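Reading through the structure tokens given below for one structure.
Only one protein chain is missing; all other protein chains are in place.
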Amino acid sequence: MNSLQNTKDVCLDVRHLKTFFPVYKGSFFKRKIGEIKAVNDVSFHIKRATTLGMVGESGCGKTTLGRSILLLNRPSSGEILYNGVNIMTLNHQEIRALRKKIQMVFQDPFGAINPRMTAGDVVGEPLLIHQMCQTKNEYQHTIETLFLMVGLDPCMADRYPHEFSGGQRQRIIIARALSVKPDFLICDEPVSALDVSIQAQIINLLEELQEKYHLTYLFISHDLSVVKHISDTIAVMYMGNIVEIAHKNELYDHPRHPYTKALFSSVPIPDPSIEAKRKPFIIEGEVANLIDLPSGCHFHPRCPYVTEDCKNNVPVLKLCASDTMNERQHWVACLFDNNIE
Amino acid sequence: MLIDVKNLSTHFVLSRGVLKAVDNISFSIDKGEILALVGESGSGKSVTALSLLRLIPNPPGKIISGEIVFEDKDLLKLNPEDMRHIRGNRIAMIFQEPMTSLHPILTIEKQVVEPLLHHKKIPRTKAMKACYQLMEKVHMSEPALRGKSYPHMLSGGMKQRSMIAMGLSCNPSLIIADEPTTALDVTIQAQLLELLKDLTQELGTSMLLITHDLGIVARYAHNVHVMYAGRIVEKASAQNLYARPRHPYTMALMASIPRIDQDSKKLAPVQGNPPDLLNLPKGCAFYPRCSKKQDQCMEHAPKLKPLSNNHEIACWMYE
Partner (left out) sequence: MIRHKQNNSRKNSTDGQQWKKPSVLRSLFKHKLSCIGLIIIMLLSFMAIFSPFIAPHDPNEQDLYHVLEPPSWNHLLGTDDVGRDLLSRIIYGSRVSLTVGILSTLFSGIIGIVLGLIAGYRGGIIDMIIMRITDTFMCIPGFVLLLVIAAVIGPGLINIIIVVSVLGWTGFARITRAQVLQIREMPYIEAATACGASGLRIMFRHLLPNSAAPLIVTASLSIGSAIMLESGAAFFGLSIQPPTPSWGKALRIGYSYLEIVPLFSIAPGLMITLAVLAFNFLGDGLRDILDPQLRGARERNK
């Protein structure tokens, strides 16, 4: 799998993670008739103070992956090593302590904040949960600092969420995540629900915070342009597997998996003169049923390069290009490992 | 000119005040043209589309003034019966959320055939045949199976294809697509937009494409109108708009979106917050966020003036 260089460098190391959801039939006496293999043997690692972007479409499992790392969905098997410690083996108290180190920035600025709490209470709740402030003054002061950190006016702390705009609410969510001084942030579509003109503000904020506090990000999104902008490395997911993972420029310039190529090609570029010259690489068909997975390579029903081999063998991630100077590697899960330009 | 909209204004009367969703806009669409209406939430683009088809809920909304000349008739002066004849027949609309736009307990074939039966008054067997031909035309896989299915059994892409089939069934002159692919995956989005483009070209249908995605506009639109706070602030061909954006809002917007083909430099966000449509500033609505504001921007709202060939702008910088 992804070979590790310096363990000190690696913040998060996920190995063969699987998260399956059982599907039951019947109401009183339930019978398990299948499983949704949301995350199906995923391995990757993230170096400290860098950003790994996770892209994919519906059903690819990227959101479930983020939630599995936080143990909001209990993984079925695999290992999640945070700073070398396998968090799947931790007990209740240790997991609670871990929640100070790994935090999540949620996607829904409307739903992710309790509408009945003031902004200050929302941001300060983790401080209370983890008893991080000794005095009331310290608590107030910390909240003020957090508000300023995310670009909000501290005197708005006693307002209710509905009095804030979408972008401001997202800042509140970020402030809440930062309150416990985490090292690692999982950002699950943090800007998708925002207006285009506000997205840039939040993206810039996240970048500034990363630089200032040496944060590590797992940035999950379906918006390729945003992911390419903010990430260092990008992993492409399809139906529960990572199909390709590489440095962002390498991935864009030399995509090797047909799905990656289709994904990048589907994103229109805001420049008609460039668009006129582009030949869109459009794949037909849709994502298959997650309960009834296609045999072999899950992508084979839609792949324009499909062969008999693809229907029978499951491809694994293989190293296909390596830039040792910059410590960058390019992995792809395809039986052909060809350079499709 | 297929449709000519003059001085259209649509207001919503709320307990807290009057919301000027669309404020005195004028534009036109030619035969075979794809016009994109671009803006963010609150810009008034969706309300414009609904106003064209007179689908504004009354109360609290009302089209208070304007003229919509379509095929030599002013749509705002038509009686309800004639207007119904236009909807789905001469002008069709494709909505954003296919999940809520399809009837949940009618099969797909029943819904796709409905405009044909209602407007064209052809016998059912003939209509069904046409319906299945349409479903094939929109590249629906296994049309026979899909036709007998209910909407909840279909994926988002399939549902939207049904909507497109419905929209094109009566061969309308104009299709209004209101964010048709926003709720869909990006590869499905690409499939559907290519399909829409091919079909409209083939049938000679004009399209009013409403979106906030500047990439889609660049790829598919001939002409673009940028809306902000209920007004049109810039009109240009797609080429001109991207090559030489003039309005500070347009320029700020373009500078703030990350581009997949460019190396990441720091984004230049548009300052401030989206406008409060109940409390618009007296002069130019973009004034509070504009980096190039002048004194007169605060007092007087600028009007659209032609700048060069096929490029109009509403900004005091260019007066």
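Residue numbering begins at 1 within each chain, and the chains themselves are lettered A and B in the order written.
The definition used in the following text is that contacts are C-beta pairs under 8 Å (C-beta built on N, C-alpha and C of every residue); 3 or more make two chains touch, one makes a residue touch a chain.
In this text the structure is predicted, and so the values were computed from the model without any measurement.
Across B:23, B:109 or B:179, the residue that sits in touch with the chain not pictured is B:179.
For the chain missing from the display, the contacting residue among A:44, A:82, A:147 or A:164 is A:164, taking the whole complex into account.
The chain not shown here is touched by just one of A:22, A:84, A:111 or A:304, and that residue is A:111. For the options B:42, B:88, B:115 or B:230, the residue in contact with the chain missing from this view is B:42. Contact residues of chain A toward the unshown chain are 57-59, 70, 72, 96, 99-100, 103-104, 106-108, 110-117, 125-126, 129-130, 159, 162-166, 168, 173, 176, 180, 189, 192-195, 222, 286-287.
Just so we're on the same page, only the chains that are shown with their structure count from here on.
The distance from the centre of chain A to the centre of chain B, each centre being the mean of the chain's C-alpha atoms, comes to 32 Å. Taken together, the chain A residues at the contact with chain B in this complex read 57-58, 165, 167-168, 195-201, 203-204, 207, 222, 224-226, 228-230, 249, 252, 262-275, 280, 282-287. Taken in their complex, chain B has these residues touching chain A: 40-41, 139, 141, 155-158, 185-191, 194, 212-220, 238-239, 242-243, 252-254, 256-261, 263-264, 266-270, 273-274.
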